[in-house]
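Mind having a look at this structure? Questions to follow.
A single protein chain has been omitted; all remaining protein chains appear in their positions.
For chain A:
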Amino acid sequence: MDGDALTEQETALYDRQIRVWGADAQRRLSKAHVLVGGMKGTVAEVCKNIVLAGVGSLTLVDDSPVTEEALNANFLITPDEKLFAGRSIAEVCCDSLKDFNPMVHVSVEKGDLSSLSTDFFEKFDVIIVSNSSLSTKKAINEKCRKLSKRIAFYSVDCRDSCGEIFVDLQDHSCTKKQVNETFECRLQYPSFAEAIAVPWKNLPKRVSKLFFAMRVIEKFEESEARSSGEISLADLPNVLKLRKELCEAQLFNESQIPDSLLERLLLGKLEFPPVCAIIGGILGQEVIKAISCKGEPIKNFFYFDAMDGKGVIEDISNPNSAS
């Protein structure tokens, strides 16, 4: 491994986790730069996890003002107006995160995620997007892919008691350990646009219903020009109509996307904190895996639903177009 040894201070602070992933991984972490956009509860959890883990730097993007709703699942915001008045969510969260680990450089980038340039993204090793529209997710993912530097891209969202993580590591090599043997593995990822374009009827039968339901909701928000999460139960009839259209186009059975599930997703404007903790924990771990190249990462979707308690990985990639 290149680079300098960990300092005494780092070894003392990270003692327990070095025992899990080793000193090499810790060194790589300390050189990694992470960008996150959309500071809701789930992202607050992810940020906490990677700041504690000791990434090199973390940059936050979210210009929206602190509202009552923003406090819901976000423990990085103190509900004291004197402290947050006039400041953006990213600025307030930044202050809290700096406190978690003085060895990590946490900063704020002003502006809208979708307006940031490709050059800007080049500074990062990992980009996490949350609470964003379908087009923003696609656009940022494409910008990452255009760069010669390989950037890990994630999108994450929690609605109601359901969570979704999407992972694009492009072409990723890693080592994984299983029963005392170490294997090399190499994974090819489709982009977000490619993954959601895979014909539904080609997918294995047992793919999580959440995958389809999230696509319906995402599409609905885009067609109505709503921002992410700006929906309610009143939209149900139109959402059901869209489901019908999509399923017909995909030659897919509508019953695979139950009404009850769509209802829950429509209602779930506020995140459910235990699910934020779970999804934020899983994603935090994925970021650490991707940076350290240790452990087999998720390919390429992860779902958790508090209702059945399952946390499931789904591989949604077109076997023919895997490049």
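Going forward, a residue touches a chain if its C-beta (ideal position, glycine included) is under 8 Å from a C-beta of that chain, and two chains touch if they have at least 3 such contacts; residues count from 1.
Here is the rule we use: contacts and distances are computed from a predicted model.
Visitor: Which protein name, taken from UniProt, belongs to the chain you can't see among "SUMO-activating enzyme subunit", "Ras-related protein Rab-7a isoform X1", "DNA primase" or "DNA-directed RNA polymerase II core subunit"?
Guide: Matching "SUMO-activating enzyme subunit", "Ras-related protein Rab-7a isoform X1", "DNA primase" or "DNA-directed RNA polymerase II core subunit" to the record, the invisible chain is "SUMO-activating enzyme subunit".
Visitor: Among A:D160, A:E194, A:E218 or A:D235, which one is in touch with the chain left out?
Guide: With A:D160, A:E194, A:E218 or A:D235 as choices, the missing chain is touched by A:D160.
Visitor: For the full complex, which residue in A:S117, A:S148 or A:Q178 touches the chain that was left out?
Guide: Of the listed residues, the one touching the omitted chain is A:Q178.
Visitor: Looking at A:R28, A:K143, A:H172 or A:R264, which residue reaches the missing chain?
Guide: Spelled out, the listed residue whose C-beta touches the missing chain is A:R264.
Visitor: Hey, which of A:S30, A:N49, A:S132 or A:S191 is the one touching the hidden chain?
Guide: Spelled out, the listed residue whose C-beta touches the missing chain is A:N49.
Visitor: List the residues of chain A that touch the chain left out of this view.
Guide: 5-6, 8, 11-23, 41, 45, 48-49, 52-54, 71-73, 75-79, 99-102, 160-161, 176-180, 205-206, 209, 258, 260-261, 264, 267-268, 270-278, 280-282, 284-285, 288, 295-296, 298, 302, 304-314
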